[in-house]
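Here the complex is missing a single protein chain, while all its other protein chains stay put.
Presenting chain A:
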Amino acid sequence: MSHNESLSSSSPTAKGVTGFIQDWSADKQTYQVPWGKAMMWIFLVSDTFIFSCFLVGYMTVRITTTEPWPLATEVFALSIFGSDPIPLVLIAIMTFILITSSGTMALAVNYGYRKDKKKTVMLMLATAALGASFVCMQAFEWTKLISEGVRPWGNPWGAPQFGSVFFMVTGFHGLHVTGGVIYLLIIARKVSKGHYDKKGFEIVEITGLYWHFVDLVWVFIFAFFYLL
C-alpha cells in the first residue's frame, strides 16, 4: 500500500474510513498488489473454510460419539533410547521444525526483494527440506500408530472416530505440506534460472503466503488434536 503515490489515476488522498472506501471503489485495482498475490490471498481464505469445516466436523464427532476419547498424552507418547514414554515429544519436534521453516521462508522473501538470488534459492531449499522432514516424521508417527492398532475404523483405546479424524485431518494437512514442498522446489528452480529477473520476485512472497498459511493451520491442528 506504500506505492499509492505512483498511481496517477486513483491516488487516494483521504485517510480513515473515507480512504478505505476510496481504495475499494477506485478504478483499476482494489488492492495495490500483483494479480497472483491477490489470487493467493483469496485462495487461502477459501482454503481456511475447508480446514474450518474439517475442524468443526472433528469437534462434532468428538462430542457426539458415546465412547471415551483416547488420551492424547498417552497415545502420542514416544520412548527414546529405551526411556519411559515421553508425552508429545515427537509432535513437539515436528511443530518446532515447521515453525522454523516459516522463519527460513520469511528470510527467503526478504532476500528475494533484495534480488539476492543465491541466498533466496538456498533459503527456499532449506524451507523445502524442513517441510519434507516434517512430512517424513508424520509418516513415522502414522506408522507407529498403525502398528499399535489405530485404524480409520477403530483403535484399541476408545472412540473409533479418533483414528478417522486423526488420519483425515493430519493427512489433508500433510498433503498441503507436500504440495507446498513441490511448489517451493519449482519456484526455487525458476528463481535460480533467472525466470523472474525482469518480472520481480513477488512470486517468492506468494509462495511464502501459502507456506505460512500451512504453518498457521498446523498450529490449530496441533492445539485441537494433541493438546485438548
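Following the convention adopted for this analysis, a contact is a pair of C-beta atoms (placed from the backbone, for glycine too) under 8 Å apart; a residue touches a chain by one contact, two chains touch by 3 or more; residues count from 1.
Heads up, the rule we're going with is that contacts and distances are computed from a predicted model.
A single chain of the complex does not appear, and UniProt lists its protein name as "Cytochrome c oxidase subunit 1", one of "Pyruvate dehydrogenase E1 component subunit alpha", "Sugar ABC transporter permease", "ATP-binding cassette domain-containing protein" or "Cytochrome c oxidase subunit 1". Contact with the chain that does not appear here is found for just one residue of A:Q29, A:T170 or A:S192, A:Q29.
Considering the full assembly, A:T66 is the residue among A:T66, A:S83 or A:S147 that touches the omitted chain. Touch with the hidden chain on the side of chain A covers residues 3, 5-7, 9, 24-36, 38-39, 42-43, 45-47, 49-50, 52-54, 57, 60-61, 64-67, 152-153, 159-161, 163-165, 168, 172, 199.
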